[in-house]
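Every protein chain but one is kept in place in this view of the complex.
Letters are used for the chains, namely A and B, taken in the order the chains are written, and counting of residues starts over at 1 for each.
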Amino acid sequence: MKQNVENKWIAIYAIILGVAYVILGTVEFALGVYNLFSPIESVSLVGVSADIFGGFAAFVIGVTYLSAMPLLKGVRESLGFILVGTLLSTVYGVIYLLIVCADGLETLLTFLGGGAWTWEWLTSGSAGTGLLRPEIWLFFVSLPLAYLTLRKKERGRSQNDKS
Amino acid sequence: MMATIPLAMLQENCEAVIVEVRGGMGLTRRLAEIGFTNGTRVKVLHSAPPGPMLVMVRGSRIALGKGVAMKIMVNPVEGI
Partner (left out) sequence: MEKIRVALIGNPNVGKSQVFNNLTGGRAHVGNWPGKTVEKKEGVCVHKGVEMQIIDLPGTYSLTARSIDELVARDFIVEEKPDIVIDIVDTSNLERNLYLTFQLLELEANIIIALNKQDVAKSLGYEIDAKELSKLLGVPVISTIATEKIGMEELKDAVIEAAKVKEKRREHTISYGKPYDEIILKIASILQKDKELSNKYPVRWLAIKILESDEEVLKLVSKSPVYEEMKLQLSEAKKILEEDVDTALAEKRYSIISEVILPKVFKGTRPLTLTDLLDKALLSKYLGIPIFLALWWALFRFTFDVSAPFQDLTHMLFSKLGEIANSHISDPQLASFVADGIFGGLGAVLTFLFPIFFLFLGLALLEDSGYLARAAFVMDRIMYKLGLHGRSFIPMLIGFGCNVPAIMATRTIDREEDRILTILVNPLMSCSARLPIYLLIASTVLGPYAAAGVYSMYILGIVLAILMALLFRRTIPYFKGKPSPLILELPLYAVPTMKSTLVHMWERGSLFLKKAGTIIFLGVIVVWLLSSYPWEAVHQGDTVVLENSYIATLGRFLEPIFRPLGFNWMAVVALFFGFIAKEIVVGTFATFFGLEESSEDLPTALRSSGTFTPLTGLAFMAFSLIYIPCIATIGVIYRETGSWKWTIFTVMYELTLAYVVAFIIVTFGRLIGFT
């Protein structure tokens, strides 16, 4: 049935995102812990920042997506996990974007106060690696998934209303 | 076969009809006002003891602590 094929693709999409977030989260968390106990200044790895709580959050988002695996078998309720996953992706994506903007604003203020202007805020700052922060990119990646899942939910419902 | 069990023991996605609400007058009244009255049909949406459970009653979703759910006696309904 067409429905089942669609389900499958959505599920795979979600699983890929899930794995990505889980890996991201683990690395961020590990880097964060390392930073905490080593006397060396902040370490970050190829755009991935050291962030204990942020890493935890990313990990949780990943697990949420992965929880939708039953969808492969056709369990419709798993759609809920995907939706929540995309919601969380959006929350974090938007917040990190906002933080980058806030950093930009700060730079502007320093500049207006007589300091030098730098573009540092785009790649480093309060949100770790600024625009390079993976959560921001993953957020954009999650948008089509969100759309597909919502559409699936609507379609699924109108089919079920034969009761 | 109709066995009366506490709501707390009802499985997720199962439905039942309330037979009796035990407990002090305050609690019974409070539950009655929210819609838990004898003869009302309820459906368990979420159940993960020892945490609270989520129940659909008269069109609304009500979270009940385990202690409360133990005091509502129900007859499970066959099928979903």
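Some observations on this one:
We take it that a residue touches a chain if its C-beta (ideal position, glycine included) is under 8 Å from a C-beta of that chain, and two chains touch if they have at least 3 such contacts.
Model, not experiment: these values are computed from the prediction.
The chain we do not see here touches A, B in the full complex.
In the complete complex, the residue from A:I99, A:L132 or A:L145 that touches the missing chain is A:I99. In the full complex, chain B makes contact with the omitted chain through residues 21, 25-35, 37-40, 45-46, 48, 50-52, 54, 58-65, 67-68.
Remark: the residues of chain A touching the chain excluded from display are 35-37, 39-41, 53-54, 56-57, 60-61, 63-64, 67, 77-81, 83-85, 87-88, 91-92, 95, 98-99, 101-103, 105-106, 109, 113, 126-127, 153, 157, 160-161, 163.
Rule of thumb we're sticking to: only the chains that are shown with their structure count from here on.
Chain A and chain B have Cα centroids lying 38 Å from one another.
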